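Note that one protein chain of the assembly has been removed; the remaining protein chains are unaltered in position.
Presenting chain A:
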Amino acid sequence: MIHISFFKVDPRKQRELEVLFRSYGFIVEEALIHANDPQRHAFLSKIVQGLIAIAEVPEALERNFTKILYRCDQQKQKPIVRKYELTEKVFEIEEKAIEKEEEREKTDKTEKTLEKIDRVEQKESLDPPLEPAWRDLPPQDEQDWVPLHVADYQIVNDAWAMAAASRRGKLHAHQGTHREDAFSIGQEGAWTLLAVADGAGSCQYSRVGAALACQKALLHMQHCLKDYVLAEHDGDIPSQNDLLKIKSYLTTAILEAIQALKEEAREREIKVEEMSTTLLLVIHTLWQGKSVVASVQVGDGTIAIWHGGDTVTLLGSADTGTFASETRFITTRQIEQELGHRIFFSIKKGVNAVTAMTDGVCDDFFPAEKEMPVLFQQVLKVLKDGKEPGEALLDFLSYERRGSFDDRTMAILFRR
């Protein structure tokens, strides 16, 4: 016999479900989540108001249910309902589940009693469940207008293509402010170039800074890499001479971006810090059958290379402090002296994709070692879905996640 922790407010439906479960030989109990579950109050309040019906079943049994009629879902304005249909197979694994359940029943007995008392106490003081009412307002500031969302797609050759997209985050939409992320993508001969930037939320002109930094850094790289071909030789990696040159190009690209911001600030008669932005730049070319990837990064965000499956190389490291949203910008004083340490190379065969993204995306795929492959798999799937890849990426970046409301920007070079 299996114990099912079961809770329901609507008496009629409760009886229906009870009968259903009983017909399968279950014991139906009025007991729910553990006393130490942090979601308990939110949960209880919904139950008290009749918004939730929940049938808690042992996890091992869950996969024997033919289909889940309603999922336990925290999405906006949807009542949380979880209801199952059972298959015939349900009794086959009964015994295993019994042991586990019974064990839990024992240890939880005290908790459950407490839980019931707690529930009675809470009943009167519970508030309605909090649903964030995000607004979607157009930017109030008509100066330096940036489109809410923007996407780009460029075919490099038969093997490679580039896509990039940038979305205004929910917080900016709520406040009626502009997107402060930016990207630029481009090509120069056999080189492909990706730049993304995240303007500092606290600065009035950061959207100007972010866009300008991307454009200037990319233009500078295109200028440097014009007719530039890595020398062929017998070694495993390009010559020292070539690598040093690339390194200096990447360094000067950041310096050029800083310079452009300073000039822009002078013209506007504002402090350059008002245009604070991060900047991530990554370039790619093929050399003797290998992918040569070089990058420079100031601030948070992630540059990553995907080798297929679960294999991801992270290039460089994000500037994150002790707390979330603590970072560095290209306008941070004396950042120039640190640039040498911020340049990274990867020279490997079998590269499937190279990407640069702002923290609005990579923070949702953390820790990177575990989640970046998931991101690559999902993104590559949408890129190859048949839709225009830039728009497809833009769509992808609209995923929902609680606590994630930053602008989201991603630029990716991928095998077509």
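A few comments on the model shown:
Here is the rule we go by: a contact is a pair of C-beta atoms (placed from the backbone, for glycine too) under 8 Å apart; a residue touches a chain by one contact, two chains touch by 3 or more; residues count from 1.
The rule we apply is simple: contacts and distances are computed from a predicted model.
The unshown chain of the complex is recorded in UniProt as "VWA domain-containing protein", chosen from "Carbohydrate ABC transporter permease", "Phosphate import ATP-binding protein PstB", "VWA domain-containing protein" or "ATP synthase gamma chain". Considering the full assembly, A:T327 is the residue among A:S291, A:T327 or A:S346 that touches the omitted chain.
Panel shows chain A; residues 38, 40-42, 45, 73-75, 125, 127, 129-134, 170-171, 174, 198, 200-202, 276, 319-329, 332-333, 363-364, 366-367, 371, 378, 396, 398-405 of it touch the chain omitted from the view.
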